[in-house]
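Starting off with a structure, shown below.
Note that one protein chain is taken out, while the other chains of the complex remain in position.
All chains are identified by letter, namely A, B and C, in their written order; residue positions are counted from 1 within each chain.
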Amino acid sequence: MKAIRSLLDRLYEAPALQRYKPIIGAADAILYGTDETTRGAPHVVDNIDIKRYMSFVILALLPAVLASVCFFGFRVIAIIMVSYMAGGAVEVAFAIIRKHDIHEGFLITGLIFPLVLPPTTPLWVVAVGVVFGTMFGKEMFGGTGRNIFNPALVGRLFITIAFPAIMTMNWQKPFVSGPEAITSATPLTTYKSTAKASKVNPDVVEFEKDEANKQVLFTSASAVKRCTQNGDSRFDGVKIYCVGEPAYNKAGKHKRIEDDNLVRLFSYGDLLVGKEPGSMGETCRIVIVLGGIFLMLARVSNWRIPVSYIGTVFVLALVGHRFLPHDIAPPVFQMLTGGLMFGAMFMATDPITSPFTKAGKYCFGISCGVLTVLIRSFTGYVEGVMFSIVIMNAFTPLIDQIVLMFKYRPVKT
Amino acid sequence: MTHAITIFIAAILTHNIALTYLLGMCPFVSLSRSTRTAFGMSVAVIFVVTLTAAINWPIYHLILVPTGSKLIYYIVFIIVIAATVQLVEMIMERFFPPLQAAFGIFLPLITVNCTVLAVSVLMVLRKYSYGMTLVFAFGSAVGWMLAIMIVAAINEKLALVGNVPKGLKGAGIIMIIAGIIALAFLGFGGMVDIK
Amino acid sequence: MILKKYLGADGYKILKLGITRDHPIFAVGLGICSALAVSNTVANAIAMGAGVTFVLIATAVIISSLRSLIPQRARIITYMITIASFVIIVQMFLDAFSPTISEALGPYVALIITNCIIMGRAEAFYVTNGVRFSVIDAVSNGIAYTYTLVAIAVVREILGFGTLLGFQVTPDGWPKWVVMSMAPGAFFLLGVAIWISKTITEGGSEEEEE
Partner (left out) sequence: MIAKNRAFPGGYRFRHFEGRPQDKLIRAAIPATITIPLMQGFGDEVAAVVAMGDKVAAGQIIGRDDESISSPVHSSVNGKIVKIGKIEYLGNETTAITIESDGTGDWQSLEGCSAAWDNLAIEQIEELIYLSGAAGAGRDGIPTGFNSSIISPDEVENVIIHGVESEMYAVSSSLLLQGDNLPHFAEGTKILRKVLPHAAFSIALNSECNSLIADVSGAFADNDWCDVRGLEPRYPADYDEILVSAVLGRQFPAGLLAANIGVIVLDIQAVLAVYDAVVAGKAVIERTIALAGPGFEENLHVNVRVGSPLQHIIDGMVKQGADLRFLRNSCLTGEGLFDLSMPADRTCSAIIAVVEGNKREMFAFMRPGPRKDSYSRTFLSLFLGGEKITKRCETNLRGELRPCISCNYCVEVCPVSVIPHLLFHHVEREVIDEALLKYGIFDCIECNLCTYVCPSKITLGQWIKDGKAKLLDEGIPCPQPKFALKGVEEDEDTR
């Protein structure tokens, strides 16, 4: 211990290293904490600082990291390392040039960013994304606490738009990596393409047998049950797609539907555990939700945004799916796919880039939900979470201003 | 009707005149320091853009095209815009002095705001009908308002919390902010089309 | 310095300031719209730069020679009509010689009319100075505008399309940075360009504000 202490002290003194004081200072602070004391009242302060605050988030993310290593192999670790190194370099460079301390916010950016990437992302793309996100999303505004946009998402958005070929094609199936890795579409994409291809959906419209297009998208388990119980002969030889667990299996098989004709797209259990393709950290939803709840209990994140966000998506999907089943996926499926859980728990809740007023938080969450459903359902991008969060980041100062305008009436002097 | 709504939404989100066509940047840079000014300017822009488009469409289709003098429509449009702005200012001064006090300072600046001319030129290039022109003009101006209000609010926040590098202060950081917003707005791509 | 001798000390100073300290885009923040919009390929940038330079020079000649005749109240409208007339010439020229570029530039040619550089220089300089200095100023601003546009366009075209003036310059496997050919890329590059130029011209080290 003493050796490290004296080494640090010597480094502080070394004239050649004066420029790099931020690095030494950061190492020192992490290793030893501070010896500064309060000046004036209050003489005693709370035992929380930004380091501890941020390490809560890291702690909450760790299960998701472990899950992604399990699912997608050790390449995940390489990606995380690249992200930390490239982004850390930018952070350190700015700290040296602008002569300020190295701030802890990067620890989170550097971890969240790789978690929202597809597992097959080339390492150089990871580096480009994290460098762009840290620089344009954060450092240009002055660093942690001063940024307007979530830096990890800015980086992710940039590479999504810049390299569409790389970013939207390769989705690796979990548990198979290396040479025999299989790539497939993400659940949301699959739903969209299947729904678009199937012209009929007996859930809402009168079913007319279409010889040319013998497939039906049953969007929920109960729909399968409802439409096949009557012994409807119209389903003979029709290929049926179903999202989630078809309930009729338990109730007894329907004679007219052979097993070959029933394609179970996804089971909700698999989606919850994360056995479907997706970004590295966002597939295992169960640990994400647990991490998010841990953060809320520890008062690091506020429950208002995630609850209103996920709630809005649920309600909108519930209503929307009744009327536009080809565009809007069913609610539970929406909640368990894409980056919704991850985004709502870890990115929308970032206090720096979300409104600080209570009403603003609800407004932020609800708008994020609306935008997510809109973008998922009606645009060329299936993954709406990152877009909606960055858009709402942009609206955050305006929301706060409007809320404050209503909260405080101007005072006449 | 659906078409009108489509164009309106497209003009605000997918084909935002500031974030996609990069127009109206000069007032964007100079007037986005406070939401109050930005709001005044954008209300004035909404008014003038819609009004001039409403005047320019009949002039182009009923006078210039039949007389075969399509070529000089730039000159005609810019004169109409300048005259309209002048007229509006005089009317406001005469009949609505409070309004003039609030928005008056922004009016002369509008003449050089490229959104106004651009909307009139785009309506010609895209061959909109009169109704579509009005919807498009109004939607574009609202889209511009949206963009400048967001950036103004961000700028106000940055004035309190930001620590922008010296060289980036002012126009530089506004470009970066607008860039990130434009990046995010690309997410609406494919939702609706302007045509 | 042959230029200096030819232009005279004052003329040289005007030329130099226009390109460096009083750079229309970086220092004054004028003409940003077109700098962003048409800098996606180098060809567009050159065409736009040439067009703006031409309109600048022509406007400079007209306004500065007629400056005693222009009534104070009708100033702005005179500039506009003058500029608009020359813009029409540019438009006709482009239509005749390069329809592809003309189509690529679309409404942005018309928007030279509201390009604040021209209006701004007319108001600030041409209306108070003689033809000679006005033309030098116009050339200087035109050059500044053009080289900025071209510089941004070079980066955007290489990254966004992998080409330079239409020729393939990147190796085959090179992934295109699609974002660079879109609006956000323009914003980012111009932002960085402004940052770099301001840091160079103003100098000084970065100070941390706490």
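FYI, a residue touches a chain if its C-beta (ideal position, glycine included) is under 8 Å from a C-beta of that chain, and two chains touch if they have at least 3 such contacts.
No experiment lies behind these values; they were computed from the predicted model shown.
A.B. asks: Among the chains present in the display, which ones are touched by the chain that isn't there?
C.D. replies: A, B
A.B. asks: Have a look at A:17, A:85, A:297 or A:319 and name the one touching the chain we're not showing.
C.D. replies: A:297
A.B. asks: With the missing chain put back, one of A:73, A:87, A:114 or A:142 would touch it. Which one?
C.D. replies: Of all options in A:73, A:87, A:114 or A:142, contact with the hidden chain holds for A:142.
A.B. asks: In the full complex, which bits of subunit A touch the chain not displayed? Write them out.
C.D. replies: 1, 29-38, 40-53, 55-56, 101, 103-105, 142-146, 297-300, 302, 351-352, 356-357, 404, 408-413
A.B. asks: Identify the residues of subunit B touching the omitted chain, counting contacts across the whole complex.
C.D. replies: 159-161, 163
The definition used in the following text is that only the chains that are shown with their structure count from here on.
A.B. asks: Make each chain a node and each touching pair an edge, then name the shape: line, ring, star, complete, other.
C.D. replies: complete
A.B. asks: Measuring from the mean C-alpha position of subunit A to the mean C-alpha position of subunit B, what distance in angstrom results?
C.D. replies: Taking the mean C-alpha position of each chain, the two centres sit 35 Å apart.
A.B. asks: Indicate the whole-number Å distance between the mean C-alpha point of subunit A and the mean C-alpha point of subunit C.
C.D. replies: 42
A.B. asks: Per the centroid of Cα atoms for each chain, what is the distance between subunit B and subunit C, given in Å?
C.D. replies: Spacing between the chain centres: roughly 22 Å.
A.B. asks: Find every residue in subunit A that makes contact with two or more other chains and list them.
C.D. replies: Residues 98, 136, 158, 161.
A.B. asks: Touching two or more other chains, which residues of subunit C qualify?
C.D. replies: Answer for subunit C, listing residues that touch two or more other chains: 179, 182, 184, 188, 206-208.
A.B. asks: Would you mind writing out the residues of subunit B in touch with subunit C in their complex?
C.D. replies: Subunit B reaches subunit C through residues 19-26, 28-30, 71-72, 74-75, 78-79, 82, 111-114, 116-118, 121-122, 125, 163, 165-168, 170-176, 178-180, 182-183, 186.
A.B. asks: List the residues on subunit C that touch subunit A in their complex, please.
C.D. replies: 175-180, 182, 184, 188, 206-208, 210
A.B. asks: Touching residues of subunit B toward subunit A in the complex: what are they?
C.D. replies: So the residues of subunit B touching subunit A come out as 35, 149-150, 153-154, 156-158, 161-165, 168, 173, 176-177, 179-181, 183-191.
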